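Pasting a structure here, questions to come.
Shown here: the complex without one of its protein chains, the others still in place.
Per-chain residue numbering starts at 1, and chain names A and B are given in the order in which the chains are listed.
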Amino acid sequence: MVRIGFEIHVQLKTKSKLFCTCPTNFLDVEPNTNVCPVCTAQPGSKPNGINEEVIRKAVLVALALNCKIRTEPIRFMRKHYFYPDLPSNYQRTSEPFAVDGELAGVRIREIHIEEDPGRYELRDGTVDYNRSGVPLIEIVTEPDMTSVEEARDFLKHLRAVLDYLDVILYPQIGFRVDANVSIEGGERVEVKNINSIHGVVRALKYEIARHKRMLAMGKKITRETRHWDEVRGVTVSLREKETAEDYRYMPDPDIPPYHIDPALVEQLRAQMPELPHQKKDRLVSEYGIDESAAWTFVLDKGLGDLFESLADRVGVKNATAFCLNLRGELNYRNKYLSDIQKPERLESLADLYFSGKITKPVYVDYLRKVLDDPTFVPKAQELLSEDEIRAIAREIIAANPDAVADYRNGEKKALNFLVGQIVAKTKGKADPKKAIQILRGELNR
Amino acid sequence: MPMLEETLEKIRNGEVLPSEHLEEKIAIFEEREPELNAFITPTLDQAREQAKNIDSLVRQEKGEAFYGLVWGIKDNFAIKGVRMTCASKMLENYVPPYTATPVERIFENNGVILGKLNMDEFACGSSGETSYFGPTRNARNPEYVPGGSSSGAGAAVAAGIVDLALGSDTGGSIRNPASFNGVVGLKPTYGLVSRYGLADLAMSLDVPGPLASDAYGIALAMDVIHGYDPRDRVSAKVQLSFLGSLDKFDPGSVRIGFSDKLLDGAEAPVVKTIQHVLKFYESKGVEVVEVDLPDIWTAFPAYYLVMYPEFASAMQKFDGIKYGHRTDAQTLYDVVAKSRDEGFGKEIKRRIIMGTFISMAKNAEWYRLALRARATIVRMFKKAFEQVDMILSPTVPTLPFKLGERINDPVKMYMADALTVPANLAGIPAISFPAGWYGDLPIGAQLMGPRYSDPLLVSAVRFFEKEGKQWSE
Partner (left out) sequence: MVISREDLEHIAKVARIALTEDEINELLPQFNEILELLARARELPLVDEELLSTTDAEDEFREDAAIPFSDPDAIVAQFPKKRGRYAEVPPNL
């Protein structure tokens, strides 16, 4: 049996870093500009106190994951290891502030707060501290997942919860995952550094296949830490030296232990927005769609919102069809709706299509363009007039005497062929219904 | 040497301009510094510039609180744009991008900063001999050590080069050089003065504090530098008045605790000095109470077991990547290890390795032992201060020793801290003041009080200065 558990790192959406007032928008600025004495560990600097918003967002997540919030004092610990992206060469990481949660049938063991390190580009040998000190929570699950599908399902649910709470700093980055995986007869292996749900699926498939192969060859699977190489699609063993590090955990004397006020917890509980499972129930009861479609929509927050907006405008049936089709296209691209720039283009696309201003083939073409080309704006087609269609129909009839003969001999398929020729010739600018009407008229004349 | 109050009064009433006062100090600096080596980075030009600005303030009857009094700053406090070495090769060329909170307050209050003062490397030492920039010498007798780690601060104040100095105290680093140089030094209550900008030694013990020639200087300095700082999360939201209570020492209402245990192993002149001080206070109506300090010698191992791991943790940041000494090498590991090996002196390596050992997972028992020993000390003091308002002891059990005498015997060197470390472990204030002389060697006495009794301790020293006489032989 396969057993899978996760440690999930989420960068929290705050304006300033965990222990200093540097801005958190590290993706949008020049290297080493969001830096100060605190987050670059200049001699003499001290952490400036814990960012309140980190606590609020962290507790919100813990509540949404049905965790118990601890009320005893919680200490920040120093976890020592030398690495160029870690300015003080220790990472500040809190004791768990929440324990014993559950999501989608997977138990949450604990959640704690950490500071993100900077960025060390291994190949270039360059270090940028803009990210250093950005707040993270680490969510640790029990090894409750028994297949890749369950694992993927859990991560999708988690991602949806985080999106509904609007707590992810950069949705396009999402979260980072360390996965631990074991199969019967082998030890637990930890795979670090996986950056997407898709990556987790690939890494798990690779790792499970590797374990099975090893056991089949009579080899032992020993406890180890491996690194996921996204480019090559393989996991690589980390050298002994790096895994055998003694972190020398020590409470940070610069940070007094913090308490989470039960009043704050109650306040946040009261402010909790609608969560994916609640929205699923609502979509089923309010719009009468089936469970599975509802889940599909709510697990991508943007898609769920789009569905509701469209249902009011183009009707439930059309909205359902549109959103299911859209989900398929997004799946193909491993994307969330939030990854698509200017998503309002999708609404105008649906409006155009369902009001008959564009034809189905054009709609299919436009949808792909909207997803792949951020500059593309869907517009109503200039449809050809009946006279124009008639002129083209005559051309087609003249050019295809065999098909015309077939049609007249009662071959229904020949008509479809000829309509197809018109659609192709007009590059979709002819309404197919009209084209059939006109074509019939011409053929029967 | 003129009393600080008189100097200040002359500036305030226009008799002496801050610039003129500074030039007097610079003249002493030129004369004494070659022998003492109290400074690492003098900042004469900036000081002159500053004094000139304060001249015009004084003419407008402004210039509080220091009116251009001259400060030296221990070289483990950051001043933006001024080299901070921590007396280490590691930071020989380090220029901080920001200014420490206590220094900021000194600038804002018109203190003129004459330069960065010599010290033991990263404040690790009790003799001023571990500086990468050479040892400082005792201002009273240059053959002797000035004490440490605020060695330059003790010597510069004693020599009259500066009016006031900012030091830091982790296990006695203000009081020890104050004692050895015959000046006053206060280790404030932990958290009373912000540590923001003070390079770490042991974070749960470190506290900045002043050295001055007399209690008045300590009070003047403390009123400015203490107080809450949001940038240091251990700083206390407590506001005290030092000058306001300076002359309010009421012997009839104060009880001083004492235990013979505190004289165990002390040299004879030190014993006599302490007995002399005790008699003085008693003669003035202070009640002297025998207190039981059963665990006082627990402080010594507790201190080292707490300090080593915190120090090792603090020193992790020096890796040759962001700042400081860098030895280039092919691999990441070698860059870090070689930069550290070349950048740090012997005592630093000794402490880092000890701290690394104690904080390793398999040695967790050692660190827990330290925390229990610490709790023991805190409880002992708590009990004692239910009976008395302050406790008198020697600052250092021995007289100053000669340069080179103990530098290769770390254990003997560490023993000099035995009576200063308890206050750091308990987070309580302690003041060292000149109380006796053995020939030309000063002997300091120490008063410790409960948390936030700092102003009372300063006023007790003021009372001794005004009413008492130092012991001598």
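Before moving on, here are some points about what is shown:
Keep in mind that, in the parts below, a contact is a pair of C-beta atoms (placed from the backbone, for glycine too) under 8 Å apart; a residue touches a chain by one contact, two chains touch by 3 or more.
Treat the numbers as computed from the prediction; the structure is a model and nothing was measured.
One of B:Asp250, B:Asp341 or B:Asp440 touches the chain omitted from the figure, and that residue is B:Asp341.
Within the full complex, the residue among B:Gly14, B:Gly285, B:Pro301 or B:Gly404 touching the omitted chain is B:Pro301. When the missing chain is restored to the complex, the residue among A:Gln11, A:Asn48 or A:Thr320 that touches it is A:Asn48. Within the set B:Phe39, B:Phe66 or B:Tyr94, the residue that contacts the chain not displayed is B:Tyr94.
On the side of chain B, touch with the chain left out of the figure occurs at residues 80, 94-95, 97-98, 190-191, 204, 230, 233-238, 294-295, 298, 301-302, 304-305, 312, 319-326, 328-338, 340-341, 344, 346, 349-350, 352-354, 356-357, 360, 366, 368-376, 378-379, 410-411, 414, 426-428, 451. Where chain A meets the missing chain, the touching residues are 14-16, 21-24, 30-37, 40, 42, 48-55, 73, 82, 84, 120, 122-129, 245-246, 248, 251, 253, 256-259.
We take it that only the chains that are shown with their structure count from here on.
For chain B in complex with chain A, the touching residues are 76-78, 84, 86, 91, 94, 96-98, 100, 195-200, 202-204, 230-234, 309-310, 312-313, 316-317, 319, 321-323, 332, 336, 356, 359-361, 367. Residue ranges of chain A in contact with chain B, taken from their complex: 36-37, 40-49, 78, 80, 82, 84, 87-90, 127, 129, 246-250, 252-256.
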